[in-house]
Each structure stands twice: as structure tokens, then as C-alpha cells.
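Heads up, one of the protein chains got dropped from this complex, but the rest are sitting where they should.
Presenting chain A:
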Amino acid sequence: MHTKTIIELAQGLRAGDFSSVELTQTFLNRIKQYDTLNAYITVTEDLALQTAQAADLKLATGEANLLTGIPIAQKDIFCTQGVKTSCGSKMLDNFLAPYNATVIEKFNTAGAVMLGKLNMDEFAMGSSNENSYYGAVKNPWDLNAVPGGSSGGSAAAVAAGLAVCATGTDTGGSIRQPASHCGITGLKPTYGRVSRYGMIAYASSLDQGGPMTRSAEDAAIVLQAMAGFDPKDSTSVDCAVPDYLAGLNTSLQGLSIGLPKEFFGEGLAPDVAAVIEAAIKEYQKLGAIIKEISIPNLNLAIPAYYVIASAECSANLSRFDGVRFGYRCKDPVDLTDLYVRSRGEAFGKEVKRRILMGTYALSAGYYDAYYLKAQKVRRLIAEDFKRALQEVDVIMGPVAPSVAFGIGEKINNPIEMYLSDIYTIAINLAGLPAMSVPAGFAQHKPVGLHIIGNYFAEQRLLNIAHQYQKITDWHQKSPKGFE
């Protein structure tokens, strides 16, 4: 049951093959069975079974939609009323969110069944899920490897069949890189497509929530539920949401695919490059035309990103002060001591690094040299992509330069960890939508194909991914021991 698509499950629910309660129980059992993966921070078993009962009633009375009764898991960055929302941090270990994120409201309205909250790098800062207060998540394809990050719990849960689908958030690659490392489908929508209300902020001009699923078809259904204008998010874009499922079967005849030469240069592992090249050949069989393009300023994406993301993080995380919610240190002697120790005791190393970096970049005398400079570089990178997307319909390449690395391998070398985000980060700077689609294996670990589209071209991306998934079966593979 755990490998079925959403449409297959929805049909099974309607045909009476199984109830939502039974389906939910199957997943709750699997979550317990495979808890060594550490994919979940909180399992909301009672709430899930209650929601499933309500969903069965809706199904019986014909008031259901495709997601009614479908078990989903939420990244622990989305506020869920009355349920612990930790963001992977000791700071919020005691935080019961007093309201729902818009994304959570939308899934509740659809009647989806929340199984629990998924592990992640603390405040979404990391590329390996090793920065979680709740411990590292294991990659179901290789238990000694990282699942990627920051949405590592989401990727591991979907890959191991511990949820039908999940949500993730992507600030510099945090949906696409773990999706690539765990062999699932992940979509980072255009900035502003999915509401950020109630999604705990890391870098507000880059953060975007999106679906993490087994297939592009499932992603279309989940994105349909998530997307749309939200007056509660001042950066939400008021632009009509198309019917994503309806667009899946458009032909790819004549599709022009740009391959940026900067994506295939030094640093890309030859075994990953071979998988990507083979995937592109499949697209040629589907009628696509390949063109070499260039993103000349790509090499500056990482420096610009780490200035902008750190600066925004230092501002956003100043709200965690030990006064109104979250962790407070014991016996503070004065107000400064309360702030300094509460923050010092509750934030992990990577979060501290970025707060310090951002504070420095925004401090008097350095603002122009770092933050303003990074924003100018950001525009040049965005213009590189805009120019490229006038020449071609979509851009393809690798998601990550190598397959999933070992747990502990890069954790003591933050710069090396940052460099592994080279292909994903630039997309967030530009605000474009992009996907990771399972395209094969290297060293027995999954490799994702990166598909980048123009602003609000999510429907086209899903269509391009779906057509590939119709002629390949990489997205249907299950890791050994989790079948």
C-alpha cells in the first residue's frame, strides 16, 4: 500500500478496498517499524486516526477530493496548532504552535491525514540533516549516508514509505538536494507561489515551501493543494493557479532544453554526470532539442547566497529571545544575560555561525561591502537565468555534484558543505521554480535530474517530469529493506 500513487489510493478508498483509518494505520505501523531512520520528530498518532475517521465519513458522503484520507507528513517548520513545532531546534522543543500555517490549513481543508512532523536541519540550515537537535536522519538507500538537507526527514520518509507524500521547504536547495539523495520527486515552486505564513522564517527572500513525493503526478496533486495567493503573506503573489494534473500529458515534441556549461564543469562527479547525460538522451527521444547555454555568474551564487541568507537569518532569528515563547535559560541575572544565555544554550553550531556571519555583514561599515554587493550580484545571476530562459524552455543539469555523502563526512567542514549546494542555490537567488526528478543511480545511491523553469512554469515542469516518468521507472524503485 505504501508504494501506491495518490490517485491509486484515492481510487482504493472510493472502491472500499481499504478505509482511510486502515491506510493511516499501515503508515503508523511502518513509522514505528523503521524509527531508526529518525525521519520523524513527532508522530501525531491519535490526531491522525481521528482525522482518518472524519475522512472516511467524507468519502462515504461523496464530499471528498483527491487528498481526502491520504496520509501526509509535514516538515517540522510549518506551525501546527497545538502540536509541537520544533524547527529541529532546542529553542522550540517546548513550542506548541498557537496557530496553523496556511499550508497546514489547506491540507486540513482538503481532508489530508497528518501523520506527524518531520525531522530537519535546525531552522532549515544545513545540507545533511546532521544539524538537527533531534539527531541525524539516515538515508534509506544507505544507512551510513546523509539523506541531504534541510528537508532530510521529508525525503527519507517518502523514500522509505513512511508517508504517501510530504512537504519541504527550499531556501538554497533544501527540497531538491534531499529529493535527489533519496530518489524522490521534489519541487521548489516560484518564490511567492506557496504561502510562507506560519512557515518559520530562515531567509525570507529565498524561502519557499513545496511538495516532496514519489512521482510528478503526486507532486501535481500536492502542489495544487499548497499553491495560491494568501493575504497573510505579504510576499505571496496573486497569480492564478493552473490545473497541474491537466497539464501532465502535453507532448514534449520540440521542447528546448538548455544545458549550462557551468553545471557540467569541474567538481561534478563523473558517475553523476553520466546519469544526467543518460536522462537527457531520454528527453531527446521524447522530441526535445538540446542547446548549450551559459550562466556566467554562477560561480558567485554561493558567496552571494551566504551573505543574503545569513543576513536575513540574523534578523529573523532575533525573535528568539527567551521572553515570549521557546527556550529560556535558568536563573538569568539580568535582561542581557537572559537573551545571551537563552540563545547561546538553545541554538546549535551552524545556526550560531550564520547568525554571527549575518550580524557581521549587516553591521556598521560592512553593509555596503557585503549585503548590498550580494544583492547586486543576485540581480546579475537572476538576469543570467532570464536571458537563458528566453533562449530555451527549460534548463537541466545535476542537483548535487555527488551522490549522498557519509554521515559525519563533512560536518566539521562547513565551507565544503556549502560548496555542495552550487547548482541549487542560484535558483533561489533568482526565485525560479525547479525540480529534482529521480534519474538513476551511482554507487547504488540515487541521482536526481535538475529541471529549472521560468517564473510560474510549475505546470510545465511537472509535465516534463511526468513524461520522463512514463518511460522510466527510477521513481518507482524502493530501497532494500523498505519494500
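Convention: contacts are C-beta pairs under 8 Å (C-beta built on N, C-alpha and C of every residue); 3 or more make two chains touch, one makes a residue touch a chain; residues count from 1.
Quick note on the criterion: contacts and distances are computed from a predicted model.
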Protein name as given in UniProt for the chain not displayed, "Aspartyl/glutamyl-tRNA(Asn/Gln) amidotransferase subunit C", "DMSO reductase anchor subunit", "Phenylacetate-coenzyme A ligase" or "Phosphate transport system permease protein PstA": "Aspartyl/glutamyl-tRNA(Asn/Gln) amidotransferase subunit C"
Omitted-chain contact residue, chosen from A:Ala52, A:Val83, A:Ala304 or A:Ile407: A:Ala304
Contact residue for the chain not shown (choose from A:Thr250, A:Gln375 or A:Ser478): A:Gln375
Residue of A:Met1, A:Leu57, A:Val237 or A:Leu286 in touch with the missing chain, whole complex considered: A:Val237
Hidden partner chain, touching residue among A:Ile355, A:Ala434 or A:Val447: A:Ile355
Chain A residues that touch the omitted chain in the full complex: 94-96, 98, 191-192, 205, 231, 234-235, 237, 297, 299-300, 302-304, 306-307, 310, 314, 318, 321-326, 328, 332-341, 343-345, 347, 349, 352-353, 355-357, 359-361, 363, 369-370, 372-380, 382, 414-415, 418, 429-432, 455
